[in-house]
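All protein chains but one are shown at their positions in the complex.
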Amino acid sequence: MLDNTGKKIKHQTKKQLRKVTRLFKNKPKNIGLAPGSLVYVGDKEKQPVTITLFSYKDEQFAEQKISQTDELFNYKESDTINWINIDGVHNIEILERFGKNFNIHPLTLEDILNTNQRPKVDEYPNYLYIVLRMFFLDERDKLLKNEQVSLILTKNYLITFLESPGDVFDPVRERIKKSNTLMRKSGTDYLAYALIDAIVDSYFHILEKLGEEVETLEDNIVLNPAKNDIQSIHLLRREMLLLRRAIWPLREVISSLQRNENEFFDQKIRVYLRDVYDHTIQVIDTIESYRDMIVGMLDTYLSSTSNKLNEVMKVLTVISTMFIPLTFISGVFGMNFKNFPELEFGWMYPWGFWAFTIFIIIGMTLFFKYKKWF
Amino acid sequence: MLDNTGKKIKHQTKKQLRKVTRLFKNKPKNIGLAPGSLVYVGDKEKQPVTITLFSYKDEQFAEQKISQTDELFNYKESDTINWINIDGVHNIEILERFGKNFNIHPLTLEDILNTNQRPKVDEYPNYLYIVLRMFFLDERDKLLKNEQVSLILTKNYLITFLESPGDVFDPVRERIKKSNTLMRKSGTDYLAYALIDAIVDSYFHILEKLGEEVETLEDNIVLNPAKNDIQSIHLLRREMLLLRRAIWPLREVISSLQRNENEFFDQKIRVYLRDVYDHTIQVIDTIESYRDMIVGMLDTYLSSTSNKLNEVMKVLTVISTMFIPLTFISGVFGMNFKNFPELEFGWMYPWGFWAFTIFIIIGMTLFFKYKKWF
Amino acid sequence: MLDNTGKKIKHQTKKQLRKVTRLFKNKPKNIGLAPGSLVYVGDKEKQPVTITLFSYKDEQFAEQKISQTDELFNYKESDTINWINIDGVHNIEILERFGKNFNIHPLTLEDILNTNQRPKVDEYPNYLYIVLRMFFLDERDKLLKNEQVSLILTKNYLITFLESPGDVFDPVRERIKKSNTLMRKSGTDYLAYALIDAIVDSYFHILEKLGEEVETLEDNIVLNPAKNDIQSIHLLRREMLLLRRAIWPLREVISSLQRNENEFFDQKIRVYLRDVYDHTIQVIDTIESYRDMIVGMLDTYLSSTSNKLNEVMKVLTVISTMFIPLTFISGVFGMNFKNFPELEFGWMYPWGFWAFTIFIIIGMTLFFKYKKWF
Amino acid sequence: MLDNTGKKIKHQTKKQLRKVTRLFKNKPKNIGLAPGSLVYVGDKEKQPVTITLFSYKDEQFAEQKISQTDELFNYKESDTINWINIDGVHNIEILERFGKNFNIHPLTLEDILNTNQRPKVDEYPNYLYIVLRMFFLDERDKLLKNEQVSLILTKNYLITFLESPGDVFDPVRERIKKSNTLMRKSGTDYLAYALIDAIVDSYFHILEKLGEEVETLEDNIVLNPAKNDIQSIHLLRREMLLLRRAIWPLREVISSLQRNENEFFDQKIRVYLRDVYDHTIQVIDTIESYRDMIVGMLDTYLSSTSNKLNEVMKVLTVISTMFIPLTFISGVFGMNFKNFPELEFGWMYPWGFWAFTIFIIIGMTLFFKYKKWF
Partner (left out) sequence: MLDNTGKKIKHQTKKQLRKVTRLFKNKPKNIGLAPGSLVYVGDKEKQPVTITLFSYKDEQFAEQKISQTDELFNYKESDTINWINIDGVHNIEILERFGKNFNIHPLTLEDILNTNQRPKVDEYPNYLYIVLRMFFLDERDKLLKNEQVSLILTKNYLITFLESPGDVFDPVRERIKKSNTLMRKSGTDYLAYALIDAIVDSYFHILEKLGEEVETLEDNIVLNPAKNDIQSIHLLRREMLLLRRAIWPLREVISSLQRNENEFFDQKIRVYLRDVYDHTIQVIDTIESYRDMIVGMLDTYLSSTSNKLNEVMKVLTVISTMFIPLTFISGVFGMNFKNFPELEFGWMYPWGFWAFTIFIIIGMTLFFKYKKWF
């Protein structure tokens, strides 16, 4: 039974570990392929690619599900603001057609496919390429997953590439649908800002959930530290590390968008970027605090382990030091000497032996009380 | 009884932990809301908002409690120095009215409400927005609380937003009331400086109190380390971390106020800002020292735990190694061999057995004395 | 048997250590030799030097194995793109002939021979000298080896010096052979970029393999930590350190190639260098993550060691504290007092002794259950 | 007796700790006081303020003890170099008179009184204000004390404020008294340099003494580590921290004096400042080395503690494992079976029992020898 549970724990821990290691695994592209060679490195069993188009300006608004990519390319020269969202980057054919029609550099296409990019911003003559990472907690196995979000920003259209359906942009869609808002009046730069802001806001949600896990684990460790808590500590530590790796460069990205004199972001949008920048710093601050808390937990765990050992040793020592002298005494009176006068005295057994025994027990108890071992 | 106490300690520790975790909790704003959406993220059960106005210049002075916000807006164009202090930022309606009348950017209003800002300074064309954090020790549960202080500085008025009544500005108020002071002769920039200075000064008070706690805890750990001292160490460590997070960016804020060529701070005020800057550095230095002391305490705690284990082991070893051979001897003489000549000798019991026993006890005692285990 | 295994482990560990230490050994050049003195510092038992030439431009293409170095020098003034690859740098004579014919600075020749360079780029008036490090895992002893790659780049030829045959450039060779590619249309700068890119890509392969080792080791440590796991941890740690030392300066090298206004890299190639730069950062990020995981493993190993000690102590304590009082009781009834009425009672043995014994065993069991020691 | 000693140690440790904590205590100024409010924060029970004047130029030289501050102010316009030294800053009245007569900014006066400043340099239009910290080891309690030294430098006078009589400037005084020296020919800038140099030199003395303490403590820990050595380690660590805090900013102060284009330091003096700068770096280097040594001592202390535990456990294990089987054997022969043929054999006791006993003792001894436990 105990063994079984032990094996279960081992099995679970192993599974958990596997997942965590995977967090950091780098899916290498093939060595020496020509730059711009399009090879998708993610998991293959994805849903079909879905493309949606939001086209709006002031009072105009249209939302379309696109099945033929050719439909899109007519919008290229329209004077509305066009947001093309592609869920799924594994269909290389579609990507190549986009590349040709929107004049996207092969290296950008390669980066869109190679979904292990750090957040970065690349400036090309005709567009701005921004990479971000979107995080979410998997409901089933409670693990932190992350997905690459690619933004291609020009003056009148914004293309976003996501790895799979499901994102954090729904509130932005709601705002686009409402007429007479700042969104409707602004250009693609404001839309790009809104999407970046939505992603940064979602980090707060993730951190809140991870914060709860940290809290629960800390309670466990203080109240009843278990053997596999050290695994949980390491899992949390790595999740924090993962978040940090994704969000730390984001800071630089937003800062460079705000500073640089590129033509894609209007001067008026800069004050909003400063706001996102502040939020990013706040997220980084929180991550650093959690990291510090996790280090503290490790200390607590180790000190509670050594406290336990102390307690075990005290019990052993108390019992042993009480009974070892008594066993000696009883051994003495069990000796078979011919000449052993004490054995003959009638009062020896009740007074000599038992009184002495009780005296030792009381003496030892007082000694341990004095040592504060009880 | 012991169990009870144990449970009490556990309960208290748990409560303490909860509070500490809360220190770092991030109250997320809703994802994807339009920037400038006003949503208050703090606790809702607050007292009603109170607004007070200090209006002064040279010999003029007036102090008013304002109930109707409209009264205020008349002062906007007056040529006196006006300090409007708002205690409570949860009333969004009032905030919106301020925003409209004083021409405050929606992002600033959002930041005032979202009371988890890091200290920062944002420059807008018509005003300077400064965020600071005010600290105080809660009398009841001895925990470090903190509150966001927002300053909006223009040429002739200064608006301060606090989360709840009660602040560290009373001495500044006293100085305003006195006529013929530098305060009365200076503009809003000097007033802003005085408020920032008051906040930085209050950090010294907080540090003094935390320093006393550090001292008390260190005494406990050296003289009689208890099991839950490790919790207290972590609590202090986090409070230091919290202070550090709030004060570290302050350094940059004041440094940028002093350096930048903004029109809101007069050249003459810069020398005072340099002084506040020096104090901030001093506060940061002190925090770093305390952090170092706390790390030292952890070392002391752990080494005293292992010293205790050593002591327990020594007692066990001394008692065991003394009596185990003796028990063997008594066992030998308890054997039932037919041919056991030693049992027959009359002198064997007193001389053979007891003399030998005493010899072993003395020998062992000397050995342990030599090993310095006593 | 046990001893034998122990010795085997020790022997293996020692061998492993030797190799690792060698990783860091610096082969010193002789003190005070004139700068530019050509002394090869690597292992002497190398295969003979092999030289291959790739000469191409648009539709032209020729591949040659060169035996007489003089053949090469005719190509110096040709208008094709010439890639001369030399496998083996231990033949000083050949090197000197290259130096004279291609006008290479003596310090560059010295650096090519002295195969312990950090990645760097040196600009000379007539060429650019780039040093990189190529990594591969030795199949036999599973150890990370590395080799110095020197590139000499001019407008129409590129010379590469490798320490021994075998490299990661095969895919680049394939691309050169294909006509009508970007490679055929571009100059030596694109070729140099392609080689650097191939090296950086190979780092991903190395990291994937090391990642698997990290994973396996982590499983071992969690499930069944062995004594020599700490050696494996240190071996991995050093391999990571080795990689880091070689790749960290690479970042700066590529960054300076991209930034500097040298005449050897065309403006159009810069966008490709930015791409390699991003990959390098990604490699460094991954290395840092693995380093963090390895530190975590050390924590796990140490905490599992102390958990084991706890478990051992619990078994000892449980057995001892159960039987020590019982042994005392049996000793009591073994005493030889004349006046010992309890021994006479018929019910004493079954009820007084065995019932009491069972009572103590049950009591102790409950106590340990309560303490959660089972 | 043991207890008594224990209590003494505890008492001493506590006293030591108190002093150390005081090292870092911040004496807060009162919140919200107007800037430039003069409040002395140090200990009140000081000796009366003493003022001395050195007035010299080329062949002229005069030394005076000043009782009336008015006498001083005549020297303000004299063409000699005047060094006014004030021992004791607690007399606010005197300070205010200085402030008025020498046109010192209120913030400077506040800094002179608030004797917890970090080393810094403040430039005012008519003078340069330099703060330094002077260290000395208290002879009585062997603790590191420190004092604030304030320098006010103008073209023809230099005012120094010290907290109490007694300083490290005597050699400078000697040099002033000698005629025909560089000192007599130079201005106040050279005098200021000489004083700064004297303070930096005194750090070498302090470090030498602390170095001896480090050495003694290290010997103790290696040869015979005691329980309260960990306290001494922490005391030293804090003293190093204290020195570091005071000297680290000094580096920047001297560097800025050397670099800045202020009118108070002549170009010719810069080469001397560079020299002091080098010394400061050397002091910082030494402090860092000592800090590293102290960390090493902690490691040694902890590893020697765990070595001791190992030794204790070995003794226990050797004695227990030797006698426990023997006790069992003697118990076997003490059994009262009716049918127990071995007891009847005459040779059983000497050969069966004692030979077996000796065999076990020798076997165990060899086993422990093999394990290298002796």
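We just call them A, B, C and D in the order they show up, numbering each chain from 1.
One rule holds in what follows: contacts are C-beta pairs under 8 Å (C-beta built on N, C-alpha and C of every residue); 3 or more make two chains touch, one makes a residue touch a chain.
Everything numeric in this text was worked out from a predicted model, so none of it was measured.
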item: Touching the absent chain when the full complex is considered, from C:R118, C:K145, C:H205 or C:K371; value: C:R118
item: Contact residue for the chain not shown (choose from D:E71, D:D219, D:E263 or D:E344); value: D:D219
item: Candidate in contact with the missing chain, chosen from D:I94, D:I281 or D:I361; value: D:I281
item: Positions on chain D where the hidden chain makes contact; value: 168-172, 174-175, 181-183, 193-194, 197-198, 201-202, 204-205, 207-208, 211, 214-215, 218-219, 222-223, 271-272, 274-275, 278, 281-282, 285-286, 289-290, 292-293, 296, 299-300, 303, 306-307, 309-310, 313-314, 316-317, 320-321, 324-325, 327-328, 331-332, 334-340, 371, 373-374
item: Residues belonging to chain C that touch the chain removed from view; value: 2, 10, 13-14, 17-18, 21, 24-26, 28-35, 105, 107, 110-111, 116-118, 120, 122, 124, 224, 227, 230-231, 234, 237-238, 241, 245, 298, 301-302, 305-306, 308-309, 312-313, 315-316, 319-320, 323-324, 326-327, 330-331, 333-336, 340, 343-349, 353
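Everything that follows uses one rule, which is that only the chains that are shown with their structure count from here on.
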item: Chain centre separation (chain A, chain C; CA means) in Å; value: 27
item: Residues of chain C engaged with two or more neighbouring chains; value: 334
